[in-house]
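Just one protein chain is left out here, and the rest sit where they should.
Order of writing sets the chain letters: A, B and C. Residues in each chain are counted from 1.
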Amino acid sequence: MNSALHSILVFVQTWWVELLCAVLIVLVVPLIAGYIVLVERKVMADMQARLGPMRVGPHGLLQPIADALKLLIKEDLIPDNADQFIFWLAPVLSMTAALTSMGAVAFGPWFQVARDINIGLLFVVGVSALGPFGIVLGGWASNNHYSIIGALRSTAQLISYETTAGFALVSGFLLAGTLNVRAIVETQRSDHAWYIFLAPVGFFTYLIASIAETNRAPFDLPEAESELVAGYMTEYSGFRWSLYFLAEYANMIVVASVGTTLFLGGWLRPFPNIHWLGWLDAGPTLLLALVGAYCVYRAGKQPARVQSLFMWAVALACFVVAAIFGLAAPFGHPPLQFMYRGLYGAFWFLLKVSAYIYLFMWLRFTLPRFRFDQLMRLGWHILIPLALINVVDVSIALALTSEFGLNRWLAMFFTTLATLGAAMLLLRWNDKYSAAASATLLADSSIVEETNAG
Amino acid sequence: MADTIHENAAQKSDTLFGADELVINMGPQHPSTHGVLRVKLKLDGERVVGSECVIGYLHRGVEKIAENRTYQQFAPYVDRMDYVSAVSNGLGYCETVEKLLVVEAPPRARVIRTILTELQRIASHLLWLGTHALDIGALTPLFYCMREREEILKIFEKYCGARLTTHAFRIGGLQYEAYDTLEKDVERFCEDFERRIQQYSDLLTGNSIWIGRTRNVGILNSADCIALGASGPVLRASGVKWDVRKAMPYAAYDQYEFEIPVGTRGDTYDRYMVRLEEMRQSRLICLQAIENIPAGPIMARVGKVLKPPVGEVYHAIEAPKGILGYYIVSDGSVQPYRVRIRPPSFINLQALDKMIRGHLVTDVVAIIGTLDIVLGEVDR
Amino acid sequence: MLDSIIFYFFAGIAVISAALMITRRNAIHSAVFLITTLLATAGIFLQLRAEFLFISQIILYVGGIMVLFIFVIMLVRLDVPLPQIRSGLQKWIALFVALAVGVEAGVVLFLARKAPGQGLLIPNPAPAEKLPPNTEELAKGLFGAYLLPFEIASVLLLVAMVGAVVMAKKRTDAP
Partner (left out) sequence: MADESKAPQSPESSQPDASGSSTAPSAAGASPSSPAKASAPAPLQIPLDNELSRRYRERFGAAILDGLEDRKQPILIVDAAQLLEIARYSRDEEKFDLLEDYTAVDWPRREKRFDLVAQLYSFSHNTRLRLKIPLGAEEQPSTLVPIWPAANWLEREIFDLFGIAFLGHPNLKRILLPDEWQGHPLRKDYDILQQDTAWVRENLGIESGQ
């Protein structure tokens, strides 16, 4: 018994940084997710010519906390005919999958839970593949037609698009030659290129698949409120519902992080090897200073004293952090230097992830929703073949460079062209097919009519 | 041998899935039935094989009320039928009673009526466009549409003090003279609106997801339209170039030039295009109308107590949703003997079953949206 | 020590949920416990530093196959009791099979103890940090020594897939 305790102690002593990171993720991600919701509402409001939440806190800044409180104190409802156990289990499963998969994501060079794990990104993809269980089981346990249809749709969608995402990632893995997260980022530095430039097709297929995987518009069919009320979440309310909700946003962070790591250079600044762009290193400092200056500018215009005080406080905080960043860090001694590099990497990483998520939001407010058969057709008839062809083409390019010493960029350029050509063919074929499909649909409906009449 | 295997497989699949028909209830409280419509859908998988509408949740007995009110007292009630185009309802009612009385509203009143009614048509179509786009999953057009609709409602508010159920017209003409800047307001709105309508078009018209969701969805050909009595944009989208405003002009429509947009396939996309173009045409009518509003009285000389001579009259106008007809029988007393309202939504909704057969549940939502029904009018 | 704690933790979960999986009446509950079993097994792989195997187990069995299982259960509604063919012999056959499997497992374990280095126990495992990335090792094994069996298995799977499609496809040309 003693030895068991001892070994646990040793474990904690060895891994305390990682454990701290894990606790931090569990504690902070829900908060971040809440604020992503706020940002989303603000972005949506901006695109739709309105203000968004304004009441709770200055510019609605405390809205997520108010929402969370409201959800926590809501009545905990379980429908009578629901399967109690699974109804309880499903949202937990979704949330667990989302948070666990975050373990292998590296937010900057030193913030990562599972650091030495050599399957790296594969871990993220694999564990987040557990998410569909939460959805499908939740939909089934609710004992409601809308929920079941939502759950079935969702499962079908997730499975098909995970395949696409997997193949798209393979093209990146091939270029990196490793699955380890840090190694992937470092190879992008040594290759002098983010992989979005070397494998653009891979990136775009991953982009689309990642939107579909997180059930975001235009692929938000499982929870299409105009058709299925709220899909698999119809019977959920209060805290359980918020678990699903958080899982969705946590998943957004995960897929955006994976995309960023593999295709957008992770925590590297743009053009990491070009020295005259070195001033970009001052990016975090500059940005913080700018935010601070803006707050000072706005502080005078606030209608209430509290609000202007708040603005001053934010400005002060920004300036202090900017000063630490800009002045102290480069001259600090090694541990400080280490932390500086970590924060600096995290800045670029989070900036890219934010841009990625912003793109999600932008698409959501611009595009109508797909129909289920169209979604499936897009997935199986276009994206999966395209991703497969892309994998083959990237391998060919790699073989050309390593075996025949062809210039890497040249090889990539031609194979990308080939992939795009294949994509055009696929699209044309699909158009023909979909025309035929809708024709059969109409023919079918006339049959249905006749049988109904007869 | 191979054949028998095939047959077995076919039979098996029949017993497994074919016999498994699912009946789901859409509504009456469903986010995209636009009110309290309930549709019972018989599904084979996600495919609709049959449907039944259950309506009447909002039935208030408007026609019965009419028999117990005087002609003037009943006028505000019609606003509550199609509550998103109250002005059109009022126009139809007032003109019908005027026909019954054999009076005519003075030219100035007719022109102002036309302007307001066309603005109402735009407002109604805007609301339709926003909610229809929302049903199909596009969130943003709704807010743009509401923004423009707000401008129209402001004009109504300035004119008669009410925004939604306006009761803008009176039997015999108008109660209120046009306010000073009416022309300017309408002109400013129309100038803006050209650009704005382009905005919606940019968001939706060429969008391949939008086209995918609406093309060949809910096709209703012209023969079916006429047989089922569907009217308005639904009829025009199926290729019938017919509009009450042209066929049997009322108010001041005979003075203005405008086109009747028609579709070719009668699908949801065509209906969208037709309504979009109708908004443009309405804008043109408004612009023509404000150029020259004749001077003169705004009220024909009708008494305080209306006692139409014995008889009956049927009069129909082109409401935003379709033919809005009033059939009024007078027994010579101050109260109508019978008021029958032909509600366009009610009759258009009949076509739903034909339109959704063979489509997916998702399309049902799009098709309910494209019919542009208002349950207040369906149930009356 | 820590390793054994982790091992017994996962092994315990795996055994208990396997038992629950068999005894549950509700098909979905059974599926959930099967998932738990598979996840626990994956945990044991991880404890053995077989990371790639761990993640393959999760992606393929849990993320792929089990989702489809549940899908099918939901579609076919197995929880509605079907008239099952029950035979009186069933109990005895089950007992016999269980005994046979038990004996076989015992024999294997016993033999493994006899031949060190060949069976289940590895006497002097290399420390985990020194192991080469096992993705690569696995790839070398699959595409090197065991290429032929690997390819045969692939072809077999392809045949199964095509067969399933052919059987499931509705005949559209039927009158």
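Going forward, contacts are C-beta pairs under 8 Å (C-beta built on N, C-alpha and C of every residue); 3 or more make two chains touch, one makes a residue touch a chain.
Since the model is a prediction, treat every value here as computed from it, not as a measurement.
Q: Which shown chains does the hidden chain touch?
A: Every shown chain touched by the left-out chain: B.
Q: Could you tell me which of B:V313, B:L360 or B:I373 touches the chain that is not displayed?
A: Answering carefully, the residue with contact to the hidden chain is B:V313.
Q: Looking at the full complex, which residue from B:A168, B:L228, B:A319 or B:M355 touches the chain that isn't shown here?
A: Selected residue, touching the omitted chain: B:L228.
Q: So which of B:A86, B:L101 or B:L203 would be touching the chain we can't see?
A: Of the listed residues, the one touching the omitted chain is B:L101.
Q: For chain B, which residues touch the unseen chain?
A: The list for chain B reads 55-56, 59, 61, 63-65, 67-68, 99-104, 226-229, 240, 242, 247-248, 300-303, 305-314, 316, 323, 325, 327, 329, 331-333, 337-338, 340, 342, 346-347, 349-350, 379-380.
As a working rule, only the chains that are shown with their structure count from here on.
Q: Of the chains shown, whose Cα mean is nearest the mean of all protein Cα atoms?
A: Per-chain C-alpha centroids compared to the overall one single out A.
Q: How far is the middle of chain B from the middle of chain C, if each middle is the mean of its Cα atoms, in Å?
A: Chain centroid spacing, chain B to chain C, equals 61 Å.
Q: Which residues does chain C have that touch at least 2 chains other than itself?
A: Where chain C meets two or more other chains at a single residue, that happens at 75.
Q: Which of the residues in chain A come into contact with chain B in the complex?
A: For this pair, the touching residues of chain A are 44, 47-50, 145-146, 149, 217-218, 220-221, 224-229, 364-374, 438, 441-442, 444-446, 448-449, 452.
Q: Residue numbers of chain A touching chain C in their complex, please.
A: Interface residues on the chain A side: 3-4, 6-8, 10-11, 83, 85-86, 89, 117-119, 122-123, 125-127, 129-130, 132-133, 136-137, 140-141, 148, 151-152, 155-156, 158-159, 162, 178-179.
Q: Show me the residue ranges of chain B that touch chain A in the complex, using the header's touch definition.
A: The contact residues of chain B facing chain A are 22, 24, 30-32, 46-47, 49-50, 133-140, 142-144, 147, 203-204, 207, 209-210, 212-213, 216, 219, 357-365.
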